[in-house]
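What you see is the complex with one protein chain gone and the rest in place.
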């Protein structure tokens, strides 16, 4: 069975900016989904901000293995309820791949617990991505570096938590560096951030970028059963203790009462 | 100069529950602050839920090096604006020590980005805390383990992000284990979670617990200047690039325009 | 294609100790290999200390995806050259699963760079392993804990480097805890340490232990091409620099000369 993947696109600049519309006439999300579908292990569809529930109703999320997220112009337009819904699915085991300007998306900031801020410059400069973790599955088939000739610069410090592993680091023509590929696990959900993808450049038409995204979907996919218990705070009654114990001292809660939240 | 420390207490059960009031007649926060003040390197005061702005106005937080947080009965009563204010100060470099049932506090969940859920049992059972990272400053002077004779059980899985380092692991009489001391860094802020401290037991009157908290305050203290830039997403103009580059290709933003958030 | 797995056994106590011989009449390595072969994704064979080159000639290692290592009585008898050979294969991408008393094996200490010491007690006591990372593939299908009724105790502090992820923590009847499942990556090689497996108890005949080992082999397997470059320190000549630069200042090395090692 192919990995059920949804590419979420904000889909604003494709509709309002002539340059972006020319590069991505079907929308960036569609271009990305096509690139993923070139890998038979992946079955990708799209969702956009403008759809009902931003295209992410609970039933659809429940049947999504990996979600990719691209947003930029209007992060604030994403409904908080949908953000919480996505966060819950990540904790339960859905993979999440956050792209480029998605660093400031509500869902990424929600899962990182930090500002996720960075330096930037929009000058169409050369970006070279170096593989710093060649054993990592997301680096498969990429050689030791690859170039994106025209890109926006993102520079450190990128205020995210120390990652589980750093996979890529970018060199920029103007003198900056950036940790361009990083992984985290939150609950049972694998999270990958991938830096490139400014909408005024044809980044998502390039082969190494396709390869990274295909690798990332396969890495982020967690085949284990949904981890619903991640939300639970179950009481273990004294008479169900694994080792026999006798209750001692005072207590706040009556037997069977739920804990405070 | 002593480390300016604030012990935040929810201060509800001390007022409403006879058992808790007897163990902590001045409130748990006061007992903890006294224990910290026994170390001359620390200067601790208290703040409570009931005070204006929960005792944490911006000016006070700006002059706080380390904040300890104990809450249980009414996490929901903490104002969201105060939570964001505290989170900002942590990213800027204020240390945060979260105690026991504070695992479900808004501020801890906000900074972890996960549910922070766990198993529990209120049976006054024996807890033994093992030092698993004897080189860590928070373990200083504790030997290889110490016992709290009467405690609430917390059991894994504790749904928090993989820590920077695991310092303590608890053994419980009823058969469970728990990662009782863990560290994270978020922005410039050092965060420590310490498990023991159920309000119906005299945990905060015990010497090894005092030692842990004193150690933790000293570890969490970041003497560096406030890291205000953690929130910023500055544009680096092309003519200010560190290496000379020439602008190429189209762009979204006008010179001097702020980025989207 | 099944994962080519080799189970290495020291095979001494099976030959010299009646109790061990009765529990593992074919040797512990054979019992483990059979358990692995029950999973069709795995193809396991065995190797022992007594064979030529300890059963690990270069050609065999080159065709091994994952190696399991059990040793106890005579770690010193393992040839240093074979240890280096195995270490090299791990860095190049071979998975390594170190079992129980293998914590003091030359290969584990070599790859960890630490003493790998711990407390112990041989009393046939109850061990309960808790899953602390339910999203991790090695925890698949195990529930939240499982019991080994008779085991040797290993207690913290276990002097290994902070792991990439802690998967299991053990509770012992006599009051200790231990991080019983931990992961590391070294070069392209995935490493997993799994605590249980004292030779005087039937641990490797138990279903949950089989499940852990099967999961671990699949997790440790790195399908990427052998990462030979992990050993290399290539010079990048000035005229092959990716960005044009001009040589400046003095240098130690002549063009084409190798670096010092």
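Just so it is clear, A, B and C label the chains in written order, and each chain counts residues from 1 on its own.
Heads up, the rule we're going with is that contacts are C-beta pairs under 8 Å (C-beta built on N, C-alpha and C of every residue); 3 or more make two chains touch, one makes a residue touch a chain.
Note that this is a predicted model, so its numbers are computed, not measured.
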Considering the whole complex, which of A:12, A:61 or A:131 touches the chain not shown?
A:131
Among C:47, C:118 or C:142, the residue in touch with the chain that has been omitted
C:118
Contact with the hidden chain only, please: which subunit B residues?
93, 128, 134-135, 137, 140, 144-145, 164-165, 173, 185, 187-190, 222-224, 227, 229-230, 242-243
Chain not shown, touching residues in subunit A
128, 130-134, 144, 155-158, 162, 164-166, 169-172, 175-177, 179
Touch list for subunit C against the chain that is not drawn
13, 17, 19, 72-76, 87, 91, 101, 104, 110-115, 117-125, 150, 153, 155, 157, 159, 161-162, 164, 173-176, 184-187, 199-201, 229-238, 241-243, 245-253, 259-261
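Throughout what follows, only the chains that are shown with their structure count from here on.
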Among line, ring, star, complete and other, which best matches the way these chains touch?
complete
Could you grab the centroid distance between subunit A and subunit C? Build each centroid from C-alpha atoms only and quote it in angstrom.
31
Indicate the whole-number Å distance between the mean C-alpha point of subunit B and the mean C-alpha point of subunit C.
36
For subunit B, write out the residues touching at least two other chains, lowest number first.
155, 157, 162, 164, 175-176
